[in-house]
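Pasting a structure below so you can have a look.
Heads up, one of the protein chains got dropped from this complex, but the rest are sitting where they should.
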Amino acid sequence: MSRIRKRHALAVVVLAAAVGALVVSAARIQAGNAATGVVTKIGKGEGRLNLVEWPYYSDKSFAKPFERQTGCIIHRKDAGTSGDMFSAMHANGGGGGGQWDLVSASGDASLRLIYAHDVKPIDIHLIPSWKDFIPVFKSPAHNTVNGQHYGVSVQWGPNTLIYNTKKVKPAPANWNLIYSKKYKGHVTIPNNPIQIADAALYLMKKKPSLGIKDPYELTQAQLTATVNLLKQQKPVLKRFWNYAPDEITSFKNGDVWLGAGWPYQTLQLQANKFPAKEIVPVPTTGWADTWMLASKAPHPNCALMWMKYVTTPKVEARQAYVFGETPVNPKACPYMNKIQKGLCNDYHLNEPGSYFKQIKFWKTPIPQCGWTKKQSCMDYNAWVQAWAQVTG
Amino acid sequence: MAIDAEALSAGPPLRRARLSLSGLLWRRPWLKALALLTPPLAAFLIVYIGSLVALFVASFWTINSFTATLEHTWTLANYRLIFSSAQPYLHVAGLTLKVAALVTLVDIVLALPLAYFMARLASRRTRALLFVMVLLPLWSSYLVRIYAWQEILAHDGVINWALNGIGLPDTNLAYSNWAVGIVFAYVWLPFVVLPVYAALERIPSSYLEASADLGARSFKTLRSVILPLALPGIVAGSIFAFSLTLGDYITPLLVGGTHSDFIGIEVYRSIGSSNVPFAAAFAAIPMLIMGVYLLIARRLGAFEAI
Partner (left out) sequence: METRSMRISLAIWSALVIAFLWIPLVIIGLYAFNKSNIQGWPISSWTLHWFSVTWHNPEARAAFWLSVKVALVTTGIALVLGTMAAAAVARFRFFGRDTISFLLVLPLALPGIITGTALLRFFDFANIRVSIWTIVIGHATFCVVVVYNNVVARLRRTSPSLIEASQDLGADGWQTFRFVLWPVLSTALVAGGLLAFALSFDEVIVTYFTAGAQETLPIFILDNIERGDQLPVVNVVAFFVIAVTAIPVILAQRVMRDTGVIGRGAAQVTEAVEAAEIPAV
């Protein structure tokens, strides 16, 4: 054993720090320069496209032809939650970090991305299919701000009430059943702060005295009342589901008989000969996804080409089938029925315009109340904390 | 000291160089320590400790919820929120601690007899087989193992199927804190068995023979000889079980019920809503707990037994 003097140890530490600093500076790479201004034309493809997406949003069945046509090879990062998507886009200095080009953000994240300057507006006329879109998806509040389009809508889905036909009798007609004690211990709802909006929507009818005008724009008092409803509901629940397959397994294994979900879960259960049905009680909430362009996108041309490609009817139909959601382009309907008979109907694509007006699509809660100037509304952070009170 | 002048001046140049370098390093041991320590220390200090410190500092800042940018304004707001009685966070921390402690205890109870059997009673072949059977589960995916448990504990799952088969009623374990505890105890068990096994294996049989010679029966030997000697290994194993439970969010999300909000879940959710200051503040709790735990463990000699 040899003894080392204190000053020698100090030398070690200093040297270590110096070496470390050298290593770090060697590894630094220049962050991409933020491109400014709205992109108004699609130039030549850059040969690569980096996506932050929900799983299957660039499924090989329709991504491969795109890669062949444009030469833009796709690299993807799959996100499990909107939070993950936001983190990916906001890291490394934001704007996609100079690494990501596109993100398929749902309405609960899109406004956050916009206000954090992580995404930038595009000239919507660069997307020819846009003019065919169902009207509510052309310039929805969750991706269009001050007339500027921060990306293009791509797919959507309603939040539905799924039930086990053998255990839940009679069949439900509205959302009341998931708040009632009748099936206590056999109900499930999504584990997502945005679920507060569903409860708020319910209170809009049940307690008009609260004055809720928009389930995503709640004052402190309205938020508190909604949280109380959710706390009351909690003993009725078996669990909160996190991923769609979670909910499917819970139904299949008999733990859950009734729950808030999406058409995807119902169709999967039915495909496996499980007695499940769903209703879409309007008014209801829904989610809609937008392909958004990162402010520091290194391959903007490939990105725009993708946005153009993925909104065409045939590709919309393909993606809808693969993921289990509904296109924003109604011209996809015949293509959907060609993939599987009745698919267009199953996913509620051919509903009339009035139907869509009854769906309150996800929207990031922000402090500005659209319906009043006299009060301020609770922002997303407040919703996250409120949700912790519900689940905690 | 050894390297004499003759050896130095003889032989091919490369060997002479190596010999003189060895000599230099031998004469100035601190140079050797320097060369040995610098790379790992540098890597570690800069990357890990630096980022932990940065995270802790961020817990005293806030975030502009509108633009999701970090605001370098010093405040205790995050901590006040955590310790506020109107908020659920203290309850969440309490639940996590309770489950972590229980899981650790269960794992030690499960591991100790097995490790003892492996270390002292099993034949060489059996020991090898058991060792492999304890190690292999670590190689199967953690996520897939959790999903297997979902299936086992489900209402129409394996356990109830087996119970019904012999005429017993259903259990209601699915999506509850019991399920979370069982799954945690399951996935961390190999991590607890290995250090306990290593510690037990090191006990010389002569100690046990001496204890028997002195008239102690097996229980007394266990209490007075084996357990104290195995303690570092037990504590080392407990570090894994405790800390892994303290910070995990995947297991409670997948098999937990409506009262299964754990520290890890809230930290994960805060990061997802880009509220890094709050996540850092809440994460400071397990950091503090583990810091204290590690200090105690070091006292008990666990660091020699991992």
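To keep things simple, chains are lettered A and B as they appear, and every chain counts its residues starting from 1.
Throughout what follows, a residue touches a chain if its C-beta (ideal position, glycine included) is under 8 Å from a C-beta of that chain, and two chains touch if they have at least 3 such contacts.
This one's a predicted model, so the numbers in the text were calculated from it and none came from an experiment.
Enquirer: Considering the complete complex, identify which of B:P88, B:G157, B:G181 or B:G237 is in touch with the unshown chain.
Expert: Of the candidates B:P88, B:G157, B:G181 or B:G237, B:G157 is in touch with the missing chain.
Enquirer: Which candidate, B:L97, B:V134 or B:V255, sits in contact with the chain we can't see?
Expert: Of the candidates B:L97, B:V134 or B:V255, B:V134 is in touch with the missing chain.
Enquirer: Could you list which residues of subunit B touch the chain missing from the display?
Expert: Contact residues on subunit B toward the absent chain are 2-3, 7, 15, 18-19, 21-22, 25-26, 29-30, 32-33, 36-37, 39-41, 43-44, 47-52, 54-55, 58, 110-111, 113-114, 116-121, 124, 127-128, 130-145, 147-152, 154, 156-158, 161, 186, 189-190, 194, 198, 201-202, 204-205, 208-209, 212, 218, 221, 239-240, 243-244, 246-250, 263-264, 267-268, 271, 276, 279-280, 283, 286-287, 290, 293-295, 298, 303-306.
Enquirer: Using the touch rule from the top, list residues of subunit A that touch the missing partner.
Expert: Counting over the whole complex, subunit A touches the hidden chain at residues 1-6, 8-9, 13, 24, 27-31, 50, 55-56, 75-78, 80, 91-93, 97-99, 243-245, 248-249, 252-253, 268-269, 272, 274.
Convention: only the chains that are shown with their structure count from here on.
Enquirer: Between subunit A and subunit B, what is the gap in Å from one C-alpha centre to the other?
Expert: Whole-Å distance between the two chain centres: 35.
Enquirer: If you look only at subunit A, which of its residues touch subunit B in the complex?
Expert: 2, 4-5, 8, 11-13, 15-17, 19-21, 23-24, 81-84, 86-87, 90, 112, 115-117, 191, 193, 234-235, 237-240, 242, 246, 249-250, 252-255, 366-367, 379-381, 384-385, 387-389, 391-392
Enquirer: Which residues, counting only subunit B, touch subunit A once they are in their complex?
Expert: Residue positions touching the partner: 29-30, 33-34, 37-39, 41-43, 45-47, 63, 65-69, 81, 87-89, 91-92, 150-151, 154-157, 174-175, 253-254, 256-258, 261, 265-266, 268-275.
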